[in-house]
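The complex appears here minus one protein chain, its other protein chains still in place.
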Amino acid sequence: MYNLLNNLIGNDYLAAVVAALLPLFVFILPYALMAVLAERKVSAFMQDRLGPNRLGGKYGLLQTVADILKLFQKEDIVASEADKKLFNIAPVLVFTGTYAAFAAIPFSGAYIGSDIDLGLFYIVAISSLVVAGILMGGWASNNKYSLIGAMRSAAQIVSYEIPTALVILAMVMVTGSLNLREISEMQTAYIWNWNIFGGAFSGIEKFLLIPFMLISFVIIYISTLAEVNRVPFDIPEAESELVSGFHTEYSGMKFAMFFLSEYANMFAVSAVVTSLFFGGYQSPFGYLGNTLGISWLVPLEQLFWFAAKGLFFVFVQMWLRWTLPRLRVDQLMTVCWKYLIPYAFVNLIIVGLITLL
Amino acid sequence: MKSLLDQEFTDGNIVIAKTEDLLNWARLSSLWQLGFGLACCAIEMMATSASHYDFDRFGVIPRPSPRQADIIIISGTVTLKMATRIKRLFEQMPEPKYIISMGSCSNCGGPYWQHGYHVLKGIDRVIPVDVYVPGCPPRPEALLEGLLKLQEKVRNESLVKKTL
Amino acid sequence: MKTREEIFNILKQEFPQDVLEFQNIPTEPIITVNPLAIHRVCLFLRETAGLEFDTLMCLSGVDDANGEKTNDPDGSVTIKGGTLSVYYHLHSMKLDHKVTLRVSTPREDPEAESVESIWKCADWHEREAYDMIGIIFLHHPDLRRILMPYDWDAGYPLRKDYKNPEFYQGMKVPY
Partner (left out) sequence: MALKTEEMVLNMGPQHPSTHGVLRLEVELDGELIINVKPHIGYLHRCFEKHCEAMTYPQVIPYTDRLDYLSSMYNNFGYVVTMERFLGIQVPERVEYIRVIMGELQRIASHLIALGTYGLDIGAYTPFLYCFRDRETILSLFEMTCGARLLYNYMWVGGLSHDLHPDFVPKCREFLKVFKPNITELNNLLSYNKIFVERTANIGILPAETAINYGITGPMLRGSGVKWDLRKNDPYSIYDRFDFEIPVGTGAQGTLGDCWDRYFVRVREMEESVKIVEQALDQLPEGDINAAIPKRIKPPVGSIYGRVENPKGELGYFIMSDGSTNPFRVKLRGPSFVNMTVFGELCKGHLIADVIAILGSVDIVLGEVDR
């Protein structure tokens, strides 16, 4: 993509800037706006309500636009006792961490922000920035709720990165690559080539892998839920206990950054799960473009499939949020250290043995 | 006699007027409410947010923290002990902020106006109020009407001129 | 199960000095007790077999307003002398009988023993009686105002001669 832009614009730096901004404006911002609205709509329909329907036609399509425009206009309060530098940096850091993760995510065969070989590793590493941002924000607010929320969040995200990493490791063993685009390419052709169905292996290995792939998927989905602070693991911002956790003291645009990055993060983790297990941008049953012989249609179809799969997992996250209660902080840690990590570890060993066959 | 254009210019700049409309529209369509209940009226306020009446249709969602709220609905009797806390909550909210005084108690003391030695007779003695909703308690419909009135007020606000 | 008269007789036998009188009012017979002996009496009522009053249903402070009343020029009343009372409604869940005790304390020096150590729920009730009427409960662990603000200095609102202040922390109090 970068090369294409480079040829088009003819300037290295400009091309880099455009390549960096493109996903933000083409995909992430519209997605975040729609996701916030979708969350409100999904919750409304689950609760016998209608949800926002007064703006932008029948379905309240412009609701989030209005929300963001309003947040722009709000006064930016920094409490007098807050640590002003950290307080201001924190939301930027959280937003950057989330947004940077999108660089290595392959949206389609023709578009990936940065096609690096260490893609997966990069995503795991860069999304840890979010913890630093949250911790900073919580500390700098000089508010007890924020502090407790931030501490909980740090403990939670750091713990849940371990099962995530173990599962990713298992996947790397299976696929032999850390590059998400390559992993997606391996799962090409039809639905049974997806990693969740044993990937590109054949014969007995494939059938041996299927149960362990399912386990891996469940583990990574649960851990990513925890990493993006969604119910039932939303204890860092537990509304009924900690008011709104680490962003209690944030107002206006800084709050909007936390708000949008939460939704962006939801998609980022869903995208990783999709790429690892559900064929990434691959269509489950071949491409219309190939059939018709229109070559430029294929990447667009891939984008569609990628978005559809990612959004489905985002929807599942919302579904869970409006159904389940919240865990307590010690139970959360129990789930991670006593169940997920041992299972993930055993899973890792078995998957490793199978791939050796 | 003034022409149409002159009228536009006396009312304010066209560009400003249009931007203003947009900004006002954004503000009035996303009035996030501070999730804060005081007394009986709070139950009706909850009922307004719940399935049957659904405040969310108007873009109103409850925010637990005053820093992220736009309106505070004073829903119930304000006592002297509570009044100073409400004032602080109000001060913690970022501008622009609006207040709906819901129910007779917060309008004027309600049934407690005469012998209520510990009741503040009207929240407007402490903080400025935008919309008064009468009733004891007001029905959810009445609160919705109050919200629509507030939206009307926000719609007519101006960046350059002080609103009446 | 015992009637209130029987309970009075038992108490009178046990505490001839401190259990003062039995008023047989048809709606609710009342036993009057010495305010400084109420703790002992209550402990006896809870611990004695055959009485076993295990719950305190209600504890209410009352301004009897039986002193000398003078009308002030601004329409309010000042009361001097007379008594403030505390009513104890006891109930035994085991034996299903009830009794009502009363202690009367002088208005100028309203002191009664606390029963907090016998029934824990008396804690807040006594704080409330202190807050509203101004009765001081001796040996109460934490006798502070409970409903009114901690810095309320305009007196005890449920006394019949209570006068509301004009301002509290800069806020006008009357309508």
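Letters A, B and C mark the chains as written, and numbering starts fresh at 1 in each.
Note that a residue touches a chain if its C-beta (ideal position, glycine included) is under 8 Å from a C-beta of that chain, and two chains touch if they have at least 3 such contacts.
Just so you know, these numbers come straight off a predicted model, no measurement behind them.
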Omitted chain's touching partners, listed by label = A, B, C
Query = Which listed residue (C:69, C:89 or C:163) would be found touching the missing chain in the intact complex?
reply = C:89
Task = Would you indicate which residue among C:26, C:75, C:141 or C:170 is in contact with the undisplayed chain?
result = C:26
Query = Residues of subunit B in contact with the chain that isn't shown?
reply = 34-40, 42-44, 46-47, 50-52, 64, 66, 76-77, 79, 81-82, 85, 89, 111-112, 114-119, 136-137, 139
Query = If you put the missing chain back, which residues of subunit C would it touch?
reply = 25-28, 30, 54-58, 60-63, 87, 89, 93, 96, 100, 119-121, 123-125, 132, 145-149, 157-158
Note = subunit A residues touching the chain left out here are 43, 46-49, 144-145, 148, 231-232, 234-235, 238-243, 321-331
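Quick note on the criterion: only the chains that are shown with their structure count from here on.
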Task = Using the contact definition from the top, classify how the chains connect: line, ring, star, complete or other.
result = line
Task = Could you see whether A-B or B-C has the larger number of C-beta contact pairs?
result = A-B
Query = How far is the middle of subunit A from the middle of subunit C, if each middle is the mean of its Cα atoms, in Å?
reply = 64
Request  = Find the geometric centre of each of subunit A and subunit B from their Cα atoms only, then give the gap between the two centres in Å, rounded to an integer.
outcome  = 37
Shared-contact residues (touching 2 or more other chains) in subunit B = none
Note = Going by residue number, subunit A touches two or more other chains at none
Message = So in the complex, the part of subunit B that touches subunit C is made up of which residues?
response = 80-81, 83-84, 108-109, 113-114, 117-118, 120-121, 125-126
Ask   = If you look only at subunit B, which of its residues touch subunit A in the complex?
value = 22-23, 25-27, 29-30, 50-51, 54, 56-59, 61, 63-65, 67-68, 70, 92, 94-96
Sites on subunit A touched by subunit B in the complex = 40, 44, 47-55, 60, 62-63, 65-67, 69-70, 72-77, 239, 243-244, 247-252, 255
